[in-house]
Every structure is written in C-alpha cells, then in structure tokens.
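Please read the structure below before turning to the comments.
Missing here: one protein chain of the complex. Every other protein chain is in place.
In order of appearance the chains are A, B and C, and numbering begins at 1 in each one.
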Amino acid sequence: MKVMTMVQAINDALHIKLTEDPAVVMYGEDVGVEGGVFRVTQGLQEKHGEERVFDSPLAESAIVGTAVGMCAAGLRPVVEMQFAGFVFPAFNQIVSHVSRMRNRSRGKYFVPLVIRMPYGGNIRAPEHHSESPEALFGHIPGLQVVIPSTPYDAKGLMIAAIEADDPVIFMEPKQVYRAIKQEVPEEKYSIPIGRGKILSSGTDITVVSYGAVVREVQRAMITAKAAGISVELIDLRTIYPIDREIIKESVKKTGRLLVVTESPGSFGAGAEIISIVVEEAFLSLEAPPTRLAGFDTVPPLPKGEHFFFHSPERIFYEIKKLYDY
Amino acid sequence: MKVMTMVQAINDALHIKLTEDPAVVMYGEDVGVEGGVFRVTQGLQEKHGEERVFDSPLAESAIVGTAVGMCAAGLRPVVEMQFAGFVFPAFNQIVSHVSRMRNRSRGKYFVPLVIRMPYGGNIRAPEHHSESPEALFGHIPGLQVVIPSTPYDAKGLMIAAIEADDPVIFMEPKQVYRAIKQEVPEEKYSIPIGRGKILSSGTDITVVSYGAVVREVQRAMITAKAAGISVELIDLRTIYPIDREIIKESVKKTGRLLVVTESPGSFGAGAEIISIVVEEAFLSLEAPPTRLAGFDTVPPLPKGEHFFFHSPERIFYEIKKLYDY
Amino acid sequence: MFEKYDPLKDEMFRVMDDKGELIDPKLKPAIPDQDVIDAYKLMQFARTADLMSVSYQRQGRMLTYPPNLGQEAIAAAAGKIMKPQDWLVPAFRELGAYLAKGAKLSDIFLVWGGHEDGSRFSDAPNFIPSAVPIASQLPHAVGIGWAVNYKKEDSVVFAFVGDGGTSEGDFHEALNFAGVWKVPVIFIIQNNQYAISVPVRKQTASRNLAVKSTAYGIPGIKVDGNDFFAMYAALEEAAAHARQGKGAVLIEAVTFRMGAHTTSDDPTLYRTKEEEKMWAEKDPIKRLSAYLIARGLRQESDDEALLEQYKKEVEKEFAVYENYPPYKLEDVFKYHYKEMPGELKRQQAAYEKFLNSREVQK
Partner (left out) sequence: MFEKYDPLKDEMFRVMDDKGELIDPKLKPAIPDQDVIDAYKLMQFARTADLMSVSYQRQGRMLTYPPNLGQEAIAAAAGKIMKPQDWLVPAFRELGAYLAKGAKLSDIFLVWGGHEDGSRFSDAPNFIPSAVPIASQLPHAVGIGWAVNYKKEDSVVFAFVGDGGTSEGDFHEALNFAGVWKVPVIFIIQNNQYAISVPVRKQTASRNLAVKSTAYGIPGIKVDGNDFFAMYAALEEAAAHARQGKGAVLIEAVTFRMGAHTTSDDPTLYRTKEEEKMWAEKDPIKRLSAYLIARGLRQESDDEALLEQYKKEVEKEFAVYENYPPYKLEDVFKYHYKEMPGELKRQQAAYEKFLNSREVQK
C-alpha cells in the first residue's frame, strides 16, 4: 500500500471525487494555480481543469456564500478557508445559510458543501494562524464537524464529507499535515461521519480526544503504560454529531474520563463531552470527569506557545492525577 | 422609586453615562432618530445630540470595527446589533479584534466597548429574530458576556459594562423588555460583572439560569414548592467570566443541579456549568447534573416555537425528575 | 441603454413621466399590449394582497408583514422578464416577483405567519426563499450564476436587494465575484429611500447606487422604478446581456416605500407628510393605469370588479393559510439533516416523554 501524509491523503480523496462526480468543484484563495498554501490541492487544477479547481478573490464570506448558491443549483462544492483563523468573515454565511438552508426550505434546497480549513497550532505561526474554533461550529444546528487525526481517516472522511448531503466543516490539523505518514489505500473508501474510534483499549481511564493532540496523548500513554495505567483512547473524529455511544460504553467500563483538546476550555468541547458522560454514565463514575483544554486565551505567539499546547508530560500529569483520585 | 421596564432601565443607564462621560457615544442601525426598533435608545439623540447618538449605515462589521478604532482613540462606544441574529457579519471583528486588541498590543490599546443586542425568542418573530448565541461568545477569550434578567440588574450592569475597560457583549432578553416592571433607582448604581445572584434560597435542587427563561423557572418553582421541593435559583447574570463560587457553594449544599437555558444544548452554556459543578463539587453530587436546553435546532418559526421555548411545566418536569433521582 | 444613461452623471432612465405619458415613444420597449395589461393586473393583485396582509396583521391574524406598497412596478417588470428557467433570489419586498415565479400566496402567508413550510414554495422552482440577514442572499445568486455557466444552461439569475443592503460587505463581495466570474446575474437594488428609518444619504455618500457598478467592472444603470416600462426595458436588456454570456448587470430602481417598513414600524418618526405626498404622485400603478386608459386598453371603472375579484382570491389563499395543519413536534427536527442524527432523535424523544407525562397527568 502507498504511504501517504495527510496532505497527500486529502489530495487523493479530492482527486477521486473530482474524477467521479462532475458536480464536485473546488475553489478558494490560492487553491488553484498554487495548490493551496499547504499544497493540499496541488496538481488538481492541472488534472481537472480551471473550471473545476480555481482561485477566487480574497473574500471568505463570498467563497462560502457563492458555494451555498452552487449547492442550490445542484453542485457539490468543496471550498477552502486558508486558515481556520480566517473563517470568521464567513461566519454569517455559515450560521445563517449553510446550516439552515435545508430547514428553511423544508428540504427543497440543501447544502452538500464541504468547508475545508487547516486548524490548530503548535507550528510556530503568526497570530490568527493557530486557531481551533471547532466548539463554535459544534454549537450551530445543521452542521457536521469533522476532524481527522491520521492520513487514513482524513481520506475516508473527506470522501464521506463530499458525498454527504449536508454541510461539513472539515478541520484539518495542520500540525499533522506532513508530520506522520501512514499506509493509505489508493482506491476509494469512506469512513462514516459521526463515529469515533477506539485507538487503544484500556481499563483504567478513558481519554477522549481528536485532531493533532491525539498524537500527544499517544505519547503520554507510553509513560502511563510504564506507570501501570491502562488508558482507553478514543479519537472522536467527528465533533458533531458526536458519538455518544462510544464515549458512554468506554466510561461505563473505566469509570474515569479525561478529555484532551487544544482549544480554550470554557464553553468548549471538553464541557460537552463531560456533560454527555454525566448524562450517560453517572453511576459508573469513580472520579470527576476532567478536561485538559487550552487556556481561555488567544494562542500565544511562537515564543510562548509551548505553554499553551499540551505536552505529553502535561497530559500524563492529568492522567495520573485522575488515576490517583 | 420609579417603576421601570427593562427598556426604560437600559435607556436610563445609557442616558446617565452619556451625561457624565463625553467619551461615551452610541450608534447602530436606527438607534438615532428612531431610538432603535425596540426604542431602547429613544430620546437619547434629542438629549445628547446627533454627534453622540446616531444612525449608521447597515453594516454590522463596520459598526463593530469602527468602534474598535474609536476605542483606540480613547472613546467608549456603545453600539447596537439590531438583533442577536444579525451579529454574525460582525463576528470577525469581535473574534479577531474586539477580544484581542489588548493582548495583541500588550495593553497599549484596549477596547472599552459595549455591544448591545436584543436576544432570545418566544416573541413570535420571523427567522433570525430569536437567536441566543451567548455560548459562542463565552468561548471567545477576551470578552465579557452579560445577560440581565430584570430591569434593575439591566441598569446596574449596563453602567458597569460602559465603565469596564474591557469589551462587553451585552445581551438583552427582548422577551423581558416590556414584560415586567420593577422599582429601579433613578440615580446611578452599578452591579459588578461576573457575579451571579441567588434569587431564591433552597435546599433540594440548584437551578442555574439567566436571561428571559429565569421567569419561567420562577413560575415552575411555584409548582415545585407546592410539591414540597425546595429550589435554589441562581441567576448567573454574567456568562463569562462565570461565577464559579456561587454555583459551587449552592450545589455543595443541594447536591443537585439543573441548568436551564434557551439556546441549543450541544456545546452550550449548560455543558460549561455542568463541567464546573463536576470539577468543583463532584463528591457532593446526589444526582447527575442536568441541562434543560433548547434543541439542537434553529428556533422554529412562531407556529412551532412553543415546542422550543421552555414552559414552566417542562421545567418543573425536569426539576421533579432530578428530585426523584 | 446602459451606455446612454450614465450613473456617474446621475442620469436616470425613464420612459413615462409621472402622469403616465411617454417621454419619447422610441424609448418604449416592444411589449405586446396584452402583456402590459397582465403586468398591470399583477401589480394590482400584489397591491391587493399587500394591503390585505397589513389589515390581517392589524386584526391579529398575521404576525408581521413588510408592505410593498408603491414598489410594485419593479417586481412586475421582473415577473414579465423572468423565464421559467430563470432564478429568483429575492430580498423580501418583491411580492409580484414571487407570484410571477409561481409562489402561492398561501405559502407567502405561511412564511409571514410563522411556519417554515411556506418557504418550501413547492410550486416555484428556481426560487430561493428569502434570506432575512440583509444582502446575504447576493453571494447565493452569484453561486447560482456560476453553476449556470458551468452547466451551460440558458438561465439568468434575478437578485434583489434594498438600498440599505448596499452597505453590507456581502453586497460588495457578491458583485465583485460576479464581475470576475462573469455570471449571468442581474442585481436589482430597490432603492425605496429608506432602510427602516435611515435615509439613503446616511447610507452612502456615493452619487447614487448605480455608480457602485464601476467598482466591479459591470454595467450599471439608474432607472425610475415606478415606471413599469423603464424597468421592463432595463431588465430586458440586462437579461439579454446576461444570456449572451456578457456577465452581470446592476440596476438601481428608484422607488419609494409608501407603507411602513413592517407592520411594527412607525414611519412618522422619520419622514414627513410632504415627502410621502410627493411620492404618492409617482405611484407606479396610477402611472401605468393612466397610460392604459389613455390608449383605450382599459377603463378606470374596470378596477372595481378586478379588485373585488382579487380580494376574493386573496381571501381564499388566506383561508388556506389559516386552515393549515398545526405544527407538529417533528417539524422542529426533521429538516435539519437528510437523516436525523442521534442527538436530535434523543432530544425529540425526551420531549415526547414529557408530553406523554402530561397526558398521563390529565
């Protein structure tokens, strides 16, 4: 099997869908000629033509808004926000239309749109290049929010996202883009949206995570294992709709939950997952479900980012605390 | 003492600050000549002149963005978003600048801005006129999010908001605007941001709420009392920074928590409050902390809104369930 | 025509004067008399529905309603020019265009009466339901236009916005994309002089709204929006331009909202009786009526029966709305996704449990 980075895997998924479905078109800032600032769409314009893959003016609201119109006319656009930190000019289109067109028109129009965006930090980038706004999207009815952590999942989830008849906010952990390689089938396959995955089975503690920070959890688990702590690691992969079952079953078994996210804690994904656990597995709990989140701050610029983004040490520290509770 | 509606109480607060501080200016769509679609700024232009209180073009991003500039130049603007459902075009300015200017400039510039917006539903309004996006703001570092539920609190909190050196998202429950009257002092007073209030003491269950739905909780409490359930009701008044202490102390006493909010549940304020309780009072819990939130849907149009907005019956039903747990 | 009436010089295209006399017969578009009569009827029907909506609202039988009064010529002209394959992307004050596109009045009542089912508009293909956030519909129109080009279809997109809407960022972004992408979109600004209480001069310092086309490299024209023929001619040329692959066009239709902004607005707060009177004299229906009567194409006295008939039709439609089946719990949930996610099912089930518990109590 071919070994791919996440950039290659996503590129591969986009190429497959462009090839098999003429309704799929792709655009955004610098996605055409240049192939995107992270080269995720590299080569796609050459392969599929300027009509299918192209550069748009620099205006996020119109990128998303025009895509809503294309959907109404039967297309399945995939658009890129150059960084998640630049999705906010498009927020009104997302909240008011992408997520609502189906309900507003009672199903007459729907929005099979994928909004791709590299997200997250710890890559020594300038301001607005390290944001993780997934919790905001999770709170908006009508969206699906997908966050792969591996090349394999990224490809399968991207195929599913493009084929979905409802909008998907597809958040790509840019820290992972080229950091890991993995065997990825060249043929088409898809991974269902809304399903988490148990990355390691364990009995003492459930750790729920997603995106780039999953790798840091895996590193922390080496220490945990050495310390005799058996961790069950769940990669959510989809933030909304969330996989309640997989979380519930795991915590019923372990009695302990740690949620690890990179985005600010308050009103964040950790709170949602803790609430689910409290709702579904209260009587199984042996310790307070805990969140290790980013601070309630702007991600600091590179000189300070080591404080903000979780090290395996910090994750292990929280695992240990919970284990010792 | 004068009896005032919330509209009058806020108007009064604005008038006081316009009178005593020339740095305070006010603008937005229809706030000048007309006094706002809800008449909250009625009469202020006559009293303070067109230079201080005026109509702006129809563009939320520029309304907020220009206010950021005014703050840098030493003013203290109060701007209005005509409805909370129309704040989204301004989202980038709020997330990228209002909340960040102080940190970005390391305190050289700061944003003593108040963004007022009528929010919430159950008033038989068209689409986009019933939104409650407070959880989104709660997740954005650098903001303060204030939501009064009574005329008295609205006046005191508005004074505090205008005097605060950091930005305040000031959400006004439009359902309450004219629905209740209360004695409100005519002189100036302020209520600290970040502090909740115990509206009724009780011993069996803590209910945490804020905004318009507080009144429905109070109605439900009549039934609860009749059923012999002693409810402690906390009106948070500020969503961020949240009053951890008041929640913690109450739940430590009652062992039971119900959070009642009108906004969608997933990734909402209820999740945050439940997580706080789990973090602070886990060992005191006698039942799973529970949230009664809006559905994860767009607020239905008026013909269906009775399903979405909580009735006292529904609230009592949840109180009872929790009590019987 | 677009070259002849230069918005930079603030020229306005008119065919009729305020009394319904042709200013220059050569300007009159080649439109069969019967079509003019039909357009007149559409304007009258729209006005009847409009006035009745306001009074239904006063009676407490309708929630809110944005009157079209005085702006009917614009929508009627668009209604006449639009072909079945064309798209309508409305703002919310183009009742005649809705109707021309096939929308049932009962559905329109459902929308304003507070039921999403109205916005399905099953009888009106290629018609996007109103986007309440001002100007946010314009990028949709451009995207549809792009798809039309991509699929090599023969459609034109008619996109409406108000004068206030021109201040929003989405107006700019949409028109800019339209220029670059050369999409077959006609942007129609209904400049009715106010955005709620805010007059155009507080909205922008540009000479007029049509000049804004210069910023996007597309043709723009300022048209007397109360002049049916002028609107018809401008839209006809714009549609031909678009259909020929020449791209987008901006039309500023100068008109006046003779009614309130919505039924909850009070225009006496922000405008004068004189202003209202001045505009009443430019009433588009009066003008077209005078034209038709002068040509012997109809008689003043025809109106009574016509309006009586229209009133009945509107009443019938209103009855359909008032007898619409009640909103069901599942209507809250089931249209958010193609398949309802577990989370929504759970929330619906919890609510049903609560409802059942109430039944048990009773």
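Everything below uses one rule, namely that contacts are C-beta pairs under 8 Å (C-beta built on N, C-alpha and C of every residue); 3 or more make two chains touch, one makes a residue touch a chain.
Computed from a predicted model, the values in this text were never measured in an experiment.
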Touching residue (missing chain; options B:Pro141, B:Pro185 or B:Pro312): B:Pro141
Chain not shown: contacting residue from B:Thr5, B:Gln45 or B:Gln93: B:Gln93
Absent chain, residues of subunit C that touch it: 8, 167-173, 176, 179-180, 182, 202-207, 211-212, 214-218, 247
Residues of subunit A (touch criterion as defined above) contacting the omitted chain: 29-30, 33-35, 37, 55-62, 85-86, 88-89, 124-129, 265-266, 295-298, 300-305, 307-308, 313-314, 317
Residue ranges of subunit B at the interface with the undisplayed chain: 25, 51, 56-57, 59, 61-62, 64-75, 77, 89, 92-93, 96-97, 102-110, 141-142, 144, 164-166, 194, 240-242, 244
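Everything below uses one rule, namely that only the chains that are shown with their structure count from here on.
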Chain located farthest away, centre of subunit A as origin (C-alpha): C
Subunit A and subunit C: spacing of chain centres that average the CA atoms, whole Å: 40
Centre distance in Å when subunit A and subunit B are each reduced to the mean of their C-alpha atoms: 30
Residues of subunit A engaged with two or more neighbouring chains: 61, 89, 92, 96, 103-104, 141-142, 240, 242
Multi-partner residues of subunit C (at least 2 other chains): 116, 132-133, 136, 169-170, 336, 343-344
